[in-house]
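Missing here: one protein chain of the complex. Every other protein chain is in place.
Right, subunit A next:
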Amino acid sequence: MSAPNARERKACWDARDELWKCLDVHKDQTSACEKLQREFEDKCPAQWVKYFFKRRDFLKYKEKIQNEGYEPTEGASKL
């Protein structure tokens, strides 16, 4: 399977960005963005879909930590 070329990469990134916009508006309710989700999965290799979702989750988590602070879990050992 050959790697996507520049045109295919851009189509994938655009589909991803449209999906992200929709998920942001609908507060991550995937049911509201099913059509865009399908387009994203069509236009991007499966490995990239997984990678971009992981990255989105990570960036949201990072934002949450930066805005809300971090609470260590109960009974967590001191380093």
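One rule holds for everything that comes next: a contact is a pair of C-beta atoms (placed from the backbone, for glycine too) under 8 Å apart; a residue touches a chain by one contact, two chains touch by 3 or more; residues count from 1.
Here, contacts and distances are computed from a predicted model.
For the chain that is left out, the UniProt protein name among "Signal recognition particle 14 kDa protein", "MMS19 nucleotide excision repair protein", "Gamma-secretase subunit PEN-2" or "Protein SCO2 homolog, mitochondrial-like" is "Protein SCO2 homolog, mitochondrial-like".
For the chain left out of this panel, the touching residue among A:N5, A:S31 or A:Q66 is A:N5. With the whole complex as reference, residues 1-3, 5-6, 9, 12-13, 44-48, 50-52 of subunit A touch the missing chain.
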